[in-house]
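Shown below is the structure under consideration.
As you look at this complex, bear in mind that one protein chain is not there, while each of the others sits in place.
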Amino acid sequence: MMKEFCGIFGICGDVEAARRTYLGLYALQHRGQESSGIAASDGSKITACRGMGLVRSVFSKEDLFDRLRGTIAIGHNRYSTTGCSGLENAQPLLTKFKGGQIAAAHNGNIINARELRAMMEEGGSIFQTTSDTETVLHLIARSRKETIEDMIIDALSQVDGAYCFVFLTANRLIAARDPRGFRPLCLGRKDDAVVVASESCAFDIIDAEYLRDLEPGEMIVVDEEGVRSRRVPVIHDHSFCIFEYIYFSRPDSIIFGDKVDKIRRKLGKQLAKEAPAAADLVIAIPHSANTSALGYARSSGIPFEIGLIRNHYVGRTFIEPLQQERDLDVRIKFNPVSGVFKGKRVVVVEDSIVRGTTLKQIIRLLRGAGAREVHVRVSSPPVKSPCFYGIDISTSTELIAASLSVDEIRDHLAADSMAYLSVEGMLKTVARKSDYCTACFTGNYPTAVPEDFHKNCFGCGERKL
Amino acid sequence: MMKEFCGIFGICGDVEAARRTYLGLYALQHRGQESSGIAASDGSKITACRGMGLVRSVFSKEDLFDRLRGTIAIGHNRYSTTGCSGLENAQPLLTKFKGGQIAAAHNGNIINARELRAMMEEGGSIFQTTSDTETVLHLIARSRKETIEDMIIDALSQVDGAYCFVFLTANRLIAARDPRGFRPLCLGRKDDAVVVASESCAFDIIDAEYLRDLEPGEMIVVDEEGVRSRRVPVIHDHSFCIFEYIYFSRPDSIIFGDKVDKIRRKLGKQLAKEAPAAADLVIAIPHSANTSALGYARSSGIPFEIGLIRNHYVGRTFIEPLQQERDLDVRIKFNPVSGVFKGKRVVVVEDSIVRGTTLKQIIRLLRGAGAREVHVRVSSPPVKSPCFYGIDISTSTELIAASLSVDEIRDHLAADSMAYLSVEGMLKTVARKSDYCTACFTGNYPTAVPEDFHKNCFGCGERKL
Amino acid sequence: MMKEFCGIFGICGDVEAARRTYLGLYALQHRGQESSGIAASDGSKITACRGMGLVRSVFSKEDLFDRLRGTIAIGHNRYSTTGCSGLENAQPLLTKFKGGQIAAAHNGNIINARELRAMMEEGGSIFQTTSDTETVLHLIARSRKETIEDMIIDALSQVDGAYCFVFLTANRLIAARDPRGFRPLCLGRKDDAVVVASESCAFDIIDAEYLRDLEPGEMIVVDEEGVRSRRVPVIHDHSFCIFEYIYFSRPDSIIFGDKVDKIRRKLGKQLAKEAPAAADLVIAIPHSANTSALGYARSSGIPFEIGLIRNHYVGRTFIEPLQQERDLDVRIKFNPVSGVFKGKRVVVVEDSIVRGTTLKQIIRLLRGAGAREVHVRVSSPPVKSPCFYGIDISTSTELIAASLSVDEIRDHLAADSMAYLSVEGMLKTVARKSDYCTACFTGNYPTAVPEDFHKNCFGCGERKL
Partner (left out) sequence: MMKEFCGIFGICGDVEAARRTYLGLYALQHRGQESSGIAASDGSKITACRGMGLVRSVFSKEDLFDRLRGTIAIGHNRYSTTGCSGLENAQPLLTKFKGGQIAAAHNGNIINARELRAMMEEGGSIFQTTSDTETVLHLIARSRKETIEDMIIDALSQVDGAYCFVFLTANRLIAARDPRGFRPLCLGRKDDAVVVASESCAFDIIDAEYLRDLEPGEMIVVDEEGVRSRRVPVIHDHSFCIFEYIYFSRPDSIIFGDKVDKIRRKLGKQLAKEAPAAADLVIAIPHSANTSALGYARSSGIPFEIGLIRNHYVGRTFIEPLQQERDLDVRIKFNPVSGVFKGKRVVVVEDSIVRGTTLKQIIRLLRGAGAREVHVRVSSPPVKSPCFYGIDISTSTELIAASLSVDEIRDHLAADSMAYLSVEGMLKTVARKSDYCTACFTGNYPTAVPEDFHKNCFGCGERKL
């Protein structure tokens, strides 16, 4: 179904549950800007609010202070990875089943969702959304187990792929991470309350303490009795997504047990070792490559410079019909500080390259600002294969490294030199390299590769206000 | 679950399907102002648009001309009868099941929905809305029959209560009316296309021809092959809702095979016979009582006058905190033409009385405008019992005629005289009186009376734009 | 400049001043739906709120209860009569001049505005809007008189044309009507407060008492001292706009000292005398012709019927591209009650005809509904000349009666017979016929005819939220 690269959050045991969730989602905004939602339970009834747009515009004061009552809450930010992105698919999804009300929010991608849906449709189920969350809620509702916890474990046992779930029942918060551990899910504590979040930066904003990651295959149940840990009875090798370190997570987060900033800095240092450059200065494509560029500069001894100013007011603009204007889409976002580049040999550090379009334009801007040489250094290996585990790295046809060699890419970008980090070099930066999935670089998929992966969207009905 | 007093529309075989549906819903706006939706099929894929508000504000040009493609479409206007009225419950509901996509829209109220839901939840189903439509879609999906038509008949065979459905599959329009025929459903023709609608006024706006009502228990299937008529294998006496004639339908519609205007006029004439008044003029509470007041005037020989001006710009106003202002909520809607009433004896014709609040204030306004005597005449019997079949006549505690006698109501309203039409008199106006449900007047319910009728709403999650 | 057909309201001495103004504007909504505004003074500072749209959507609760403080307020509803209709021109216009703050709202049309503007521009003034209100505020500010009252009288002495003004200073409400009295302006009392309004229906909604009209040329000043009446020192014959009785005012209003409903009824009766018809029933084009149709029916003895149902949910629709659908724009607004017309000879009463487009379509609908004969009767004379005094009767080229004879109009409309009320007949219905302006029927303008009347709009800047 749909790739769901998202941010999730859950809290149990806090009278400010909905407001803390709101702040947590706020800190996780980079993981999804398309829609946002919160569900809260007052012990007997669950209420949910969902909407299209940024966290700050979805929720009203009334939602946060009047409607979303109770001491348990879950939240979700959604990043659209397909065209199928109506309010329909906004989460948390709230349903009623034989066990009462249940809400769920999800980050990941279930690769056997199609088979599971077909099987359940055969058995008489109807589907109103295209989200994996609905698939799993169906599995839960169909389970013959007696308790909600057993029902969830029963459901998750049938599921293959990448997932992190937070569930909300009338009186419980339940969180689960898939046995391979593709996506991060952190466990923390805020006074007496238990919190879970995709990244630890969501704990910092509410002054909560990071305790640890959920283990791959672990499910925790939080209620008035306290926290219980259980396991999904499926065992796999770990497959943590190394792209979370390279690009997606915030540098101030801890995920997979390590600081993102630290790993990202190591990537830059390793890149400097593998691919030095005779240059006068190092710049980053802001902001995601800032930390690895700093690592590169530190390790190489070449001064780090702030050379590209990014316009933070970027949003939808009506520039398309002006596109005869060369490089406008990049110029609207970035402007080189001309004095920095005049006559200089420049190392440009980027965290990863998908299609290369933006980078090509930036290099042209840098030359226009007087750069004598431009040396591209990428703090990850060439991305050659699509991801089936929740990151929007699409079909290979769009990946420049799938069809061009490094030299060809250099020529395409019109760079003076070009180097990627090696897979081995990348893996040197993490604690246990066997724990990580490198499929997008190597094509070594830790699961069976789903067929017809992109053909599953049925025309979902869009709902408007 | 929820009472769904609504307007529905369907069309098959017209390249302008979505636009015609839009116009049809426009003509049916009086049957529901809370939300509106259209689903259309281009032969292989169904698209739906739904939103809160009036027809004219829900759909954009882009929706009607780009998104809702195809030659088959269904539409729905929803009237909120409970607090549970989020976008969640807007229709048509679009789902996917083993037979592919199916969309459905409904007008009526299924009285065994609760039992059906509990049974299906036990069998592993999940529910995302509180609408009867979802219940029936589940029944369809769980049917073991082979064709979609048989599956729908199978589902409807298990259902008790009042319903009119329009279903949309990739290549078929299917419409069904319950065996008692509580709500109207008209069949028409627009050139080569087949149309169905709650009232025939939806045909007039698109210049379509009214053919006949669907029979109670009839299901019609329309596709490229033509129109087939089938029957739900359940037989009951007819129970047409006489309130459709009294108040709800538009006077320019044909329903139950007869012109609403004609019946409403007869109600007024019969009222004049049963309850004459020594008066100088007859006025109506505009606009719903206009036609019966004209009938009363014609039969009694007392001149008909236009005495109350209605403000058509009424909408949500912030008048509550001004409510110390006597009668403001009525005054904001109606203003008496003072010259008409000075020193006169006035017959005020109203179509029906639920709580009597507005009428009491109007009478006060009329006296303020100089009326010497005010004689209330109601063109229907006293409403004493709640309706379980889709009309929002709520719990008996709110019905003034459930606790007060006619004389007491007269005193409460401060009228000089007061008379209702008799049940017998009312039934004289229709073709076959045994065809009609009079439960709200007589308490004679044509079905078993559901228990706990109002306790079924589970806290549904509201979705916002 | 722009024709400003509008509704105005003012109140002084009421702690609910802004809320009463809001209700007053609500009752005057028919006089202008384009924009609305209120200005209120707390004795030292004036605050104003203006917006595009209906009264109910322009003002928030916060505006009415927090922002618009004080015991004096004025309000304005604006009807766009030109393309030049941005927020820029919304009223009341609030300015600061040597006398402090002053707000003003206007209904009418100043025919020498162009000359006045040119003169003041020559003297160094700048204009930010195209409204007459700004012109008069400039005149006030330039006056050498000492008191605000004298300054206003000085300003109005230089002005020619149709106007009713309400002004608001920090501690005074001032209202003025032009010496010919083109537009109505009523004076009333609500407890201790003084109220003025374009029509008396604005008094009814706040339960205020109608006292009298302002005299032509009268200016009243209301403050803590009470009410003072003064006169603009210009004398003209009266020229009350008879079209206010025919069409524009609400039937429940009193204007020019008489009940609109009463005059409108007389117009219908006179029409029946002048132009009888051999017919079976009389119908009105709802709602504006209802009263005169009733008069026609009463006088002629032909039964009055309700034969056209009007859809009150009409608003902006996307029907233009559907216009190949014959008569859709009328059908979306009106539907004939078919039973009424079958085989009948019908008199259709309309209050006035401008272009005749709608009427032509209605006649076609009536014939489609079975009418055997259609006899058009118009309760006013043929409109042949444009109006320069605030009513949107445009250039003669758009007026059907300016170029066609009655018989030709009949043929154009495809009516069986056609008659207008005579000018003499029309004037019989009012108290003193010499008091009235009949220029749009007779071309006898009570003022000099302005040249280049429509060429004055300078491209005003639109302001958006």
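For this structure, a couple of remarks:
Going by the order they are written in, the chains are A, B and C; count residues from 1 in each one.
As a convention for this text, a contact is a pair of C-beta atoms (placed from the backbone, for glycine too) under 8 Å apart; a residue touches a chain by one contact, two chains touch by 3 or more.
Owing to the predicted nature of the structure, the values given are computational and were not obtained by experimental measurement.
Listed by label, the shown chains that the missing chain touches in the whole complex are A, C. Screening A:118, A:306, A:431 or A:448 against the full complex identifies A:306 as the residue touching the chain left out.
Note on the undisplayed chain: of the listed residues A:26, A:127, A:296 or A:389, the one touching it is A:26. Residues of chain A in touch with the missing chain: 16, 19, 22-23, 26-27, 29-30, 33, 54-57, 59-61, 64-65, 201, 204-207, 250-252, 254, 259, 261-262, 290-291, 294, 298, 303-306, 309, 311-319, 321-322, 325-326, 328, 331-332, 335-340.
Listed by residue number, the positions of chain C touching the unshown chain are 37, 39, 45-53, 58, 67, 87, 90, 92-98, 101, 103, 121-122, 124-128, 134, 137-138, 141-143, 458-465.
Just so it is clear, only the chains that are shown with their structure count from here on.
Taking the mean of all protein Cα atoms as the centre, the chain whose own Cα mean lies nearest is B. Averaged C-alpha coordinates put the centre of chain A at 48 Å from the centre of chain B.
Contact with two or more other chains is made by no residue of chain B.
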